[in-house]
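All protein chains of the complex are present and in place, except for one that has been dropped.
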Amino acid sequence: MVGNLLGERLVMISFGESHGKVVGVVIDGVPAGLPLSERDIQKIVDLRRPASEISTSRREADKVEILSGVYKGKTTGAPLAMMVRNVDVDSRPYELIEKGWARPGHADYTAYMKYGGYNDPRGGGRFSARITVGFVMAGALALKLLSHTLNIEVIGYVKEIAGIKAPELSIEELRKRYENDVRCPHPETARRMKEAILKAKEEGDSVGGVVECIALNVPVGLGEPIFSSLDSDLARALFSIPAVKGVEFGAGFLSAKLRGSENNDPMAIKSGKIVTLTNKAGGILGGISNGMPLVVRVAFKPPSSIAKPQKTVNFKEMKEGKIVVPGRHDPCVVHRAVPIVESLVAFVLADHALRAGFIPPVLE
Amino acid sequence: MVGNLLGERLVMISFGESHGKVVGVVIDGVPAGLPLSERDIQKIVDLRRPASEISTSRREADKVEILSGVYKGKTTGAPLAMMVRNVDVDSRPYELIEKGWARPGHADYTAYMKYGGYNDPRGGGRFSARITVGFVMAGALALKLLSHTLNIEVIGYVKEIAGIKAPELSIEELRKRYENDVRCPHPETARRMKEAILKAKEEGDSVGGVVECIALNVPVGLGEPIFSSLDSDLARALFSIPAVKGVEFGAGFLSAKLRGSENNDPMAIKSGKIVTLTNKAGGILGGISNGMPLVVRVAFKPPSSIAKPQKTVNFKEMKEGKIVVPGRHDPCVVHRAVPIVESLVAFVLADHALRAGFIPPVLE
Amino acid sequence: MVGNLLGERLVMISFGESHGKVVGVVIDGVPAGLPLSERDIQKIVDLRRPASEISTSRREADKVEILSGVYKGKTTGAPLAMMVRNVDVDSRPYELIEKGWARPGHADYTAYMKYGGYNDPRGGGRFSARITVGFVMAGALALKLLSHTLNIEVIGYVKEIAGIKAPELSIEELRKRYENDVRCPHPETARRMKEAILKAKEEGDSVGGVVECIALNVPVGLGEPIFSSLDSDLARALFSIPAVKGVEFGAGFLSAKLRGSENNDPMAIKSGKIVTLTNKAGGILGGISNGMPLVVRVAFKPPSSIAKPQKTVNFKEMKEGKIVVPGRHDPCVVHRAVPIVESLVAFVLADHALRAGFIPPVLE
Partner (left out) sequence: MVGNLLGERLVMISFGESHGKVVGVVIDGVPAGLPLSERDIQKIVDLRRPASEISTSRREADKVEILSGVYKGKTTGAPLAMMVRNVDVDSRPYELIEKGWARPGHADYTAYMKYGGYNDPRGGGRFSARITVGFVMAGALALKLLSHTLNIEVIGYVKEIAGIKAPELSIEELRKRYENDVRCPHPETARRMKEAILKAKEEGDSVGGVVECIALNVPVGLGEPIFSSLDSDLARALFSIPAVKGVEFGAGFLSAKLRGSENNDPMAIKSGKIVTLTNKAGGILGGISNGMPLVVRVAFKPPSSIAKPQKTVNFKEMKEGKIVVPGRHDPCVVHRAVPIVESLVAFVLADHALRAGFIPPVLE
């Protein structure tokens, strides 16, 4: 199978480029009978749009168009094709890349080598985070499907930016993540994170951070060991987001420092249901969901596009030089990544729920 | 596609159970013409075998049998089937699980739910780390293929156990990882790690740690964005190893704390080759290998089987209770995981090298 | 994997409905560097359009729009999305189906059962031959790719309609297949076929036939035994065309009546190349191309939409009745199927040429 596909029974194929005509997605395997409108998709896509001074100044309407797969307000079981048109495009800054100057931290050089120089370099082409609009359109479908059938709720939020960490928060608090532009539901922390972002921006620099994503009401039994275990498939999807450098579940890297007696989650029965008293496992045991909240954390590097001069090379002329990266950029992508992480988590969960028969091919 | 398959152009299907007749693997897509003997496989499988008091007392010969796919000492292009027979099996301790008692941290309960109680519980069945013998047989093939065609070298080693970290080491030092039973090539650190493992064992407990794996001579251009990016596919494979809770590339989670100006790797030309002066990216940019050493770290939780009494449930009778996990177990799996991590990294690299045409379907 | 995908290294996903907004296709795995314009696609799509009184009176412009994957006139290695908009839509005749009346020979009832009544019934929805516009857009890409890289030529033509068979023709003659609207390159036979079609049309009936497709210059070695043998994959693709009921290679069903001494193709050397003196095998031995012309024949049933009253059922009300199928229809689809068969044969060959390394991922 080829690189732009994700999923087995719910499959998305991503298409489009940062400065091309459109960004889109086709989803196959959508169960028939799900109520779905362009508004359902639009409202999630809107969460991803840059909204304030901590994001790029590129302003795209991102107006969603459903091209196929819906009839009389419901999914038909046929492929669902969706796209947005690119409007606010300014490709002049990318002439430098066309000339062979690599932006450190970007895929300019690797893409040039892989595609023999034929790839569209404008705005990073396929390597732009703009491509994730397609992920989010697919995620909007998946979120609605999960909520409609299994009452699954997926909540991502900014856990850390520039080393500033959010404290432990309740589910109630987490649900308010979209109430500020930092997507960190602890207002005081959000304020400090925003300051850090703006300071970096001012200095022509950028900052990274961590998104945590929690899924509630996941039934016991999702995941297909060994190689399509739930963590395997989630990790594969999450590492497809530009700028992701690490993924961990539950206690994650901290587990490596614990003893078994500290890391094992004791089990108990509550309201007739088997639960664990702690959740170091992050909701997955043996690659299969165990009914506890799924907890995954995703590390984002700071955006590679910075205003400071950097040592680099020209890969066409094979010479060294300095670059000041032109264009409009995000000083931080962590907050904008929240709906993207939610989307991919939801998509993988929906795919696995279909595989395991928790969601039928035709909805009532 | 189903859960026990990994890969696209080089595909393995894992089979067998911990206490069943055999553990095996079938690999399809193997290029024709690679010299291959049972000895080639055996020598890597032997690296995985428990060898000292820091591992389980179960002693398996793990004698590799190649069933198909080799003729006159070379691969034929046909599926390569391999297996080892299970010999030293003692299933009595697993009667507890059959009765419904879940071992905290294990997949007993999730497997029971997923397979309706039909799964083989003896020794953990398909969820036992014993299954990874098949991964290592496949890895041995992949390692030989990579070395034979592209001179790629894959070096894993124990970076951390029980919070004790190895210092930065040279490639020369790392190559000596198999000279001690802890697989940490820094003898003084290895000695301290071993002490920590034995202390935990003595106390009926277990410890976790981190394996770092480096691949040298990876050509520029491996990885199929977006969803089969090199990091995506590596992470998917690595999360299939039992006990893995986190995966990161290059600077990984540390990147989230850095600024762009610190995290970007400046580029330069050395001996006519484009390089980066640091390697925070871990050898991957935009999901594609950039020619620098591939660096991935894998966090292992402490083994869930401990001698201490733990609070748990009986999922058949739906009642709470305590368990002291019976059976022979590893107080730490990190050192034994080294050849497993190497195997999966090699397998994914070989698959991608075939996809990208760096390895032809027929070798000279 | 899901139902609307075809291929492994060159993959298409089909989307759109007969009376929906669009019909389209996304192709992933396209090698970078192939010169490609909308005109290249349009000219093949135009061959599929109804053009005379032997086809439906529905008139669609079928104006091709390339949405992504091409930059500066060449493919980029990114997904190639293409679509045409539906314009000449008249959905009134399909109210009968919405009410539950099944058209005999159509998928109304099976689609209703499979998709729980949510499928778009207008014009047959996804089951309309209109969907094949997407196949042909993908085929146009594949044809150009094969011709550009391997000089492969794919020639389909009408071999039989309504029991009237074309005589053996030379390759030179076959190349003229598009010179008449019957797509049978023997003018006298074409004339008689047309008469038979018009007679059936006049009588409110329809006729079937056979398309033969020949591919020249196929290199030795395409096909991945056992289950992705070249004939397996071609047959799978060809049975996806609506109305196809049989597929045979070389001597096909006739082989079943021959003796080995008659059916075996004697081998010889001509101009330094291994050939067979006959071609009963149709260019495939052991599932692998043997360098001789690939020959496949595809049987099309007569269109199910006829003007005569037919005994049928109402599947919503579970009652019997009679139907006179409304709407605009083709009295024969065989001639229109020629570019569709060529397209799918080309697509499968291109996919296999990529798998086997005959076409590189980046073109010179």
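Should a chain be cited, it is by its letter among A, B and C, assigned in written order, with residues numbered from 1 in that chain.
Everything below uses one rule, namely that contacts are C-beta pairs under 8 Å (C-beta built on N, C-alpha and C of every residue); 3 or more make two chains touch, one makes a residue touch a chain.
Given the structure is predicted, the values throughout are model-derived calculations rather than measurements.
> Could you run through the displayed chains and say which ones the absent chain touches?
Touched by the chain not displayed, across the whole complex: A, B, C.
> Please pick, from C:A61, C:V87, C:M113 or C:I171, the residue that touches the omitted chain in the full complex.
That would be C:M113, which touches the missing chain.
> So one chain is hidden, and I want to know which residue out of C:A142, C:C184 or C:L285 touches that hidden chain in the complete assembly.
The single option touching the absent chain is C:L285.
> With the missing chain put back, which residues of chain B would touch it? List them for me.
1-5, 8-11, 13-17, 20-22, 24, 26, 28-29, 32-33, 67-69, 71, 74-81, 83, 114-116, 118-120, 122, 125-126, 361-363
> Since one chain isn't shown, list which residues of chain A touch it in the complete complex.
1, 8-9, 355-357, 360-361
> So which bits of chain C touch the chain we can't see?
Output for chain C: 1-6, 8, 14, 102, 104-107, 109-111, 113-114, 126-127, 131, 160, 162-163, 200, 205-210, 220-221, 223-229, 231-233, 235-240, 242, 244-253, 255-269, 272, 274, 276-277, 280-282, 285-290, 299-306, 308, 310-313, 315, 318-320, 334, 356.
To be clear about the criterion, only the chains that are shown with their structure count from here on.
> Superimpose the Cα atoms of chain A on the matching ones in chain B and note the rotation angle, 0 to 180, in steps of 5 degrees.
180
> How big is the gap, in whole Å, between where the Cα atoms of chain B centre and where those of chain C centre?
46
> If you average the Cα atoms of chain A and of chain B to get two centres, how far apart are those centres in Å?
Inter-chain centre distance comes to 26 Å.
> Just the number, please: Cα centre separation of chain A and chain C in whole Å.
38
> When you check chain A against every other chain, which residues touch at least two of them?
In chain A, 1-5, 8, 14, 114, 126 touch at least two other chains.
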